[in-house]
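One protein chain is absent from this view; the other protein chains keep their places.
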Amino acid sequence: MSALAEQSAVAGGTSNPSQVRAALRLGRTRLGLALCLAVIGVALVGPWLVPHSPTDFVAGPFQVRAPGAPLGSDNLGRDVLSRFLAGGKALLILSVLATIAGVGLGTAVGAIAGYFRSTIDNWLMRLTDVVLAFPHIVLALLLVATFGPQPWLIVLAVAIGHAPRTARIVRAATLGVVEHDYIRAAEAVGVPWPSIVFHEIVPAISSPLLAETALRFAYSLTFVSSLSFLGLGLQPPTPDWGVMINENRLALTVAPFGTLLPAAALAILTVGTSLVSDGFSRVVAGVDRGIKS
Amino acid sequence: MPNPSGGLSIAKLIAQRIGSGVLVLVAVSMIVFGATYGLGDPVRAMLGNEATPERVRAVAHELGTDRSLVEQYIAWVEGLLTNEAKSFATGRPVSELLGPRLLNSMILAGSAGLVAVLLGVAGGIASAFWRDRSLERLASLISLVLVALPEFVTGIFLVALLSTGVLHLLPAVYIGSGTVLDPLALILPMTTLVLAAAPYILQLARATMIEVLESDYVRMARLKGISELRVVMIHALPNAIGPIVQTIAIVLAWLAGGVVVVEFLFRFPGIGTAMADAVTNRDLPTVQAISLLIAGLYIVLNILADVIGLLANPRVRHGSR
Partner (left out) sequence: MKEIIRGLTVSRRSFLKKTAALTAAGSALLTGGLVGAQTAPNGKPRRGGRLVVGVTGGGAKDKLDAHTPISLPDTARVHNLYDRLAIRNENFDLELALAEEVTPSSDASKWTIRLKQGVTFHNGKDITADDVIFTFQRILDKAAPKNEARSISFVDPNGFRKLDARTVEVNLLWPSGILLDALSGYAFGIVPVGYDPANPVGSGPFKLKSFTAGDKSIFTRFDGYWRPDQPYLDEVVIIDFPDESARINALLGGQVDAIDQVPLGQIPIVEGNSALRVLDSPTGSWLPFTMRVDAPPFNDVRVRQAFRLIVDRKEMIRQALAGRGRIGNDIYSPFDPCYPSDFPQRDQDIDQAKSLLRQAGHQDLEVELVSSPVGAGLVEAAQVFTKQAESAGVKVRLNRKDAGQFYGKEWLSYPFSQAVWYTRSYLLQAGRCALPQSPFNETHWTDPAYARLIQEAIATIDDKKRCEIIHQAQKLEWDNGGYLIWGFPNQVGAYSARVSGFKPDKTGAPMNSYGFGKVWFNA
């Protein structure tokens, strides 16, 4: 439920890139990054290391161990290890694309709203209110119901959910920064507003933005894998961790690896991104949720 | 956010909130309509393989999809309000299916919300009280992990542990489709939701409590020599309640959407499973109806959260002149 973290608006405060470095020095950020990189590594490199093709049959269904399949076979008799190694890439790519699209759009909207305030701010925020009026998953399911589960649609559905939530955070952070002298100075000199927004303001709010991005990424992963789990995301026979979990969970007690491996990978990845996000928020908030730094 | 100063009475603020909520609901209905009938072709979705050109023309005329989008939207809203919308799958009015299911989901979400709130708030207060102890740090780490995990992963492990694998204490799925009255059948899905929501409430309650406990007002009370317990209960807690209650309302709103995956996992007969099934079957009328229901619920709960936030804000409560 890292989705709810959106509601806890990260305190504005003065933020600058050195905070990023400070965050990276924290133990938990480093642990988080390590966990993330481990799983991402498996997801990206895995497809090249598969002992069998992820769609080849190697044994009878749900064998806990079989010659050629050290971790057993799945619901159709395919190699669990191969499917696991190949099952993270699509999920990862879709999640990254959705996060970039959603956060990018949200940042633009939020920064512009926070910079200009007045009517533009009003209208933009009304718009985000309307989109925010949906639980994210309902919006995604609406789109899938119309178009069917397509990869581009999944990216779009997830991104549309991220944008307004990111916009809110970014707007709050922008409001805190916009009064500063160097912004005023740039305006006085006549720097065009896009340049101010994207070259001055955005870097200034990089810490809360990074915290938010990490959070959004974790949420993208959860969301895309949940959709696949429901049968409404990536479709069989594509090897995908969410699909694998759904296909193999019945045999959890006799052939557990088909479910446990992808579940563990998802867990480690989401926890890792959570730690990273937590690290960034601590630095930004200064007060570590009660423990004074 | 409205300014709490300047004579706006609470009633006016609430009315304002409700008014904007209604507008949002209308906008939401436009999105629902646009995302389904506007972008897709309801005629083909309904006819499937029978979509010969003559049938398509006939049904299109019947459904009115050969009119302009605006006209269609108005007709659609009328249809909703008069309960004419029929499911593509069963041909029966959508409301027939949803009535009992809505009740079931509310029972599930309601009980999960209640337990999550109790555990979260109590845990948060205790955690604030005993902060910095090693046990508390461990609890903090555990709640971080729980919050991060996707709900279906938590659910599957619960099933493996308590139902089909190690122990056989609880039913793994719900049987039948009537109103859920069997508490045993509720436990596993409820626990899954609680494990997702409670840690979040706990962390927020903890943060709020700590903030309040470190505030000047409370420090004054301590300086006056009042016992720590009284300080917490009588001086700290009332000020912490506002943000906490607001969070609770937000969590309940989240539950409105969060039930979908959990219900699907346990085949719980609620609107979440109904939604997943309807999407799989491309049953657009049912999908629309459930989306509106959930969105409506979500809006109501968010308004509630806003209102409580306003009420709890001492400046608004005591009026500022």
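As written, the chain order gives the labels A and B, with residue 1 at the start of each chain.
Operating definition for what follows: a contact is a pair of C-beta atoms (placed from the backbone, for glycine too) under 8 Å apart; a residue touches a chain by one contact, two chains touch by 3 or more.
Computed from a predicted model, the values in this text were never measured in an experiment.
Engineer: With respect to the chain omitted from the figure, which of B:Lys86, B:Arg222 or B:Arg267 is a touching residue?
Structural biologist: Counting the whole complex, the residue in contact with the absent chain is B:Arg267.
Engineer: For subunit B, which residues reach the chain that was dropped from this view?
Structural biologist: Touching the missing chain: residues 48-50, 89-90, 92, 159, 163-164, 168, 170-173, 175-178, 267, 277, 280-281.
Engineer: On subunit A, where is the contact patch with the chain that was removed from view?
Structural biologist: 55-57, 60-62, 75-77, 231, 235-237, 249-251, 253-255
The definition used in the following text is that only the chains that are shown with their structure count from here on.
Engineer: Quick one: subunit A and subunit B, Cα centre-to-centre, how many Å?
Structural biologist: 21
Engineer: Residues of subunit B touching subunit A in their complex?
Structural biologist: That would be residues 20, 24-25, 27-28, 31-32, 35-36, 39-40, 45, 128, 131-132, 144-145, 147-153, 156-157, 159-160, 164-165, 196-197, 199-200, 203-204, 206-207, 210-211, 214, 247, 250-251, 253-254, 256-258, 260-261, 264, 275-276, 278-280, 282-284, 287-288, 290-291, 294-295, 298-299, 302 of subunit B.
Engineer: Using the touch definition from the top, list the residues of subunit A that touch subunit B in their complex.
Structural biologist: Result: residues 1-5, 7-8, 129-131, 133-139, 141-148, 218, 221-222, 225-226, 229-232, 245, 249, 252-253, 259, 263, 266-267, 270-271, 273-275, 278, 289-291 of subunit A touch subunit B.
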